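As you look at this complex, bear in mind that one protein chain is not there, while each of the others sits in place.
Showing chain A:
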């Protein structure tokens, strides 16, 4: 599995991009996408909504289960990926690219984000 080195991660298997003009992009990792199986439904937070680091902000439904989506950062949603709402399989096929989930204008720096090395170590045993 190839987690991009430039991203930051969470224990709940979300990834977080570099912050550009105060805005970061959020998705779930390939590890999470594989564990879920085929994603068939994505409920994403809405533009304008305020999310809090570590709290649920949506859900991802796969053939066998439904999983809460946690926000890895606190801030205001500035965009939700409509492509994923229309075609949830993008989360499986391109988790780090076209399958991104939402963009957040950060209100503070994330406290619990993991580095590439820390996340790789976390998932290595699996």
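Of note:
Going forward, a residue touches a chain if its C-beta (ideal position, glycine included) is under 8 Å from a C-beta of that chain, and two chains touch if they have at least 3 such contacts; residues count from 1.
Definition applied: contacts and distances are computed from a predicted model.
This complex has a chain not shown, and the name its UniProt record holds, of "FAD dependent oxidoreductase", "Branched-chain amino acid ABC transporter permease", "Aminomethyltransferase" or "Na+/H+ antiporter subunit D", is "Aminomethyltransferase". Where chain A meets the chain that is not shown, the touching residues are 34, 37-38, 40-41, 61, 63-64, 66, 89, 92.
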